[in-house]
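All protein chains but one are shown in place.
Chain lettering (A, B and C) follows the sequence in which the chains are written, and residue indices restart at 1 in each chain.
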Amino acid sequence: MALPRHLQNTFTPQELEFLTESELVRISPRYKFNGLDLITAKIPDMMPNRTMEVPLWYAILLKKQNRCRMFTPDWLTEDNLKAYLKKEKGNANAFTNLPFNWLELSKIYFTYASDEFRIDEIPKLKQLIAELKEVRAIKVQTGLKSIDEHYLQLDNLSRMEINEIRRFVTDVMGKYIQLKNTLVPEDEYEEDDEDVPMPTVGAAGEDDDEDGYENEGYEYNYNQ
Amino acid sequence: MYGDGGIKLINEAKRTQHLEILPRFQDEMVRHIINETKELQVIASETSAEPLHNPDPSDQQQTQEDRRQKCLQFISKLAMRRNKRCLLAYERLRSEKMDHMAWNNIEAPIQNHHEEEYLREYESNLINFKSAFIDLDLTGPLVPPKDIFIEVRGLQNVGLIQTEYGAFDVTESSRFFARSTDVERLIQQGYLEKI
Amino acid sequence: MPSYYDLDDIISESQRIPCKIEVTLPNLGILEGNPGQTITKDTKLELPIWIATVLALTEVERDSNINFITLLQPDAVSKKVINTIKTSPTSLDLHSVAPHYYSFIEKWAELFNDKDLVDTILVMLKERAMELNRFAHNLSGVQKESNFLYSLDEFEKLVYRSAHSGAKNYRGWVNGEE
Partner (left out) sequence: MDFSDIFAEFDQSKRASRHDNSQESHNDLVLLQQAWSNERLSPEILEYEHDLLERILGKLKQKIEFVELNSMEIQSSHNDIKITLMIIESEIERVSFLIRSYLRTRLSKIDKYTMFIMNSEDSVMKLSEEETIYMDSHLRSLTKLYNNLFLKHFDESLQKLDETGGGASMIDEPDLQKPVFIQVVETIEDPIRFGDDENDLVRLEKGIAAEVSELWWSKSESSVNLFNEELDSAFVIEGRGAIGGRLGGEGFRNELIPILDVSSFESNGAGVDVGVGDGLLLYSSDGFKRLVIEKGFCFLLFTSSSGLAAEI
């Protein structure tokens, strides 16, 4: 197959991380460096300590060479995450409005810009991120209970979190739709075409009852 | 019962569905289904049976007796189509596995020469398609690129190593950036280590 | 509409359901394993869905209101099963009832336009989907192996794989797998 099944109709987390790496982020170069005209970006000349925006993947490359400082995202601090967590725990019915790629971003910054955080800060931040994810995951499970063929309401869920449940949700919702589709819509049903032969179902038992499922001998009523 | 052979074949396909390799072609099962279908064709053509379902209004004259007689033909036609579906679904899955082999350059002997021929044709189709995108390696990795360059440290005195990015003098304690594909083997061999 | 090439759909149509022959048919002994023989009216037998549904919709004679066969109530929609579905959907061994249960219900409901049945099954689908999702995500409260996972029908197995791979891929990514 041209595309392996595991990549069809979904993304891998690595792919989402890849997408996040295209985002522009702020850096402060340590050295002068000539600008570059790339395929998908134009990077201006870099002057030491002059803050500029570059694609994240570019920042990572420079950072690995110790050629720039990366500014960590504003929300990615202990205080802010604690506030998010408090809010997250405070409302069982909604998700807090973290950036829609908060999981990708935090992982990238922890991996490639660990020295931009205060000493000992990262374990705490990681812990908070994990707690947030956990609290939200429980809400997702609760939210999924409202799944039907119409829609699913999960405010502010992030891209990674959606991707995690994407196939599950589309599978189940898809089945809902298929099952619903087996029924003739009510308004059309009255004009039942007489020429269409209907199947008959034999009663396996003798009992009779109003509610078909209450006994063995239910009959299907074809006429309404 | 008609169609039993078909379902056997499909169960076999399902069993091996997730195998990466192409399982043995079920010659006998396929032949059995072909033979059954041929027999069904004979039965079905014995009378030029009109379809029993969705009878056409001009069909008013058709008596119950006719229709009873034709029921066998009718079922035969159903069974023929059923057999065909089983065969096609079986082979479709196999063709997908062969496509997979072509994309991933998996070399494995294929016994059935028709399948062998299909694979060769698909490979050349692919080569043709790829030639329109010579700057891309279409069969290249489908995982996003990551750490194309890595920083490595020499563990032994190896000497000069030539890569696309120049020559590196690998000595104990030398450090440099290199394309990870260039130094992969040196790392495996224990000459270098990733920092 | 399932794919023509879908193995599961083909398999689900081979499932047999009980039927009653409504009119004596010459030459159709093959249906009960006697090729060439006659099959008589009122014979009860099980036929694969791909034959049964068509014969059940085909009239013996135009406007006769008699079809070649009558479908008898299969176990899958029996009072006993439906009651279990209503009372304890997650403890039902669905796979034993029918390995392709939902697929069967779709075909059955389509024949009879049975809204009650579909509504009942939808409730079950959600309950069981939520349950298997808990297993797939290995959420707290779900630790030990359970018979539940062995009770999944083929569609549910697929859903389980979807849910599981979603969770697994995420964990793998968090833990730094490429």
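The definition used in the following text is that a residue touches a chain if its C-beta (ideal position, glycine included) is under 8 Å from a C-beta of that chain, and two chains touch if they have at least 3 such contacts.
Computed from a predicted structure; not experimentally measured.
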item: Neighbouring shown chains of the undisplayed chain, as defined at the top; value: A, B, C
item: Contacting the left-out chain in the complete assembly, out of B:41, B:111, B:157 or B:189; value: B:41
item: Hidden partner chain, residues of subunit A it touches; value: 1-3, 7-11, 18-19, 21-25, 33-42, 44, 53, 57-58, 61-62, 65, 67, 94, 97-100, 149-159, 162-163, 166, 169-170, 173-174, 177, 180-181, 185
item: Positions on subunit B contacted by the hidden chain, ascending; value: 30, 33-34, 37-38, 41, 45, 78, 80-81, 84-85, 87-88, 91-92, 95-96, 99, 112, 114-115, 117-118, 121-122, 125, 128-129, 132-133, 135-138, 140-142, 144-145, 148-149, 164-167, 177, 179
item: Positions on subunit C contacted by the hidden chain, ascending; value: 1, 3-5, 50, 54
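As a working rule, only the chains that are shown with their structure count from here on.
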item: Between subunit B and subunit A, distance of the C-alpha-averaged centres to the nearest whole Å; value: 31
item: Intercentroid distance (Cα basis), subunit C paired with subunit B, Å; value: 28
item: Touching two or more other chains - residues of subunit B; value: 143, 146
item: Where subunit C touches two or more other chains at once, by residue number; value: 57-59, 178
item: Of all residues in subunit B, those that touch subunit A in their complex; value: 96, 99-100, 103, 142-146, 149, 151, 177
item: Of subunit A, residues touching subunit B in the complex; value: 1-4, 7, 12, 14-15, 17-18, 61, 64-65
item: Complex contact set, residues of subunit B against subunit C; value: 1-3, 6-7, 10-11, 13-14, 17, 52-53, 55, 59-60, 62-64, 67-69, 71-72, 74-75, 78-79, 82, 85-86, 88-89, 92-93, 143, 146
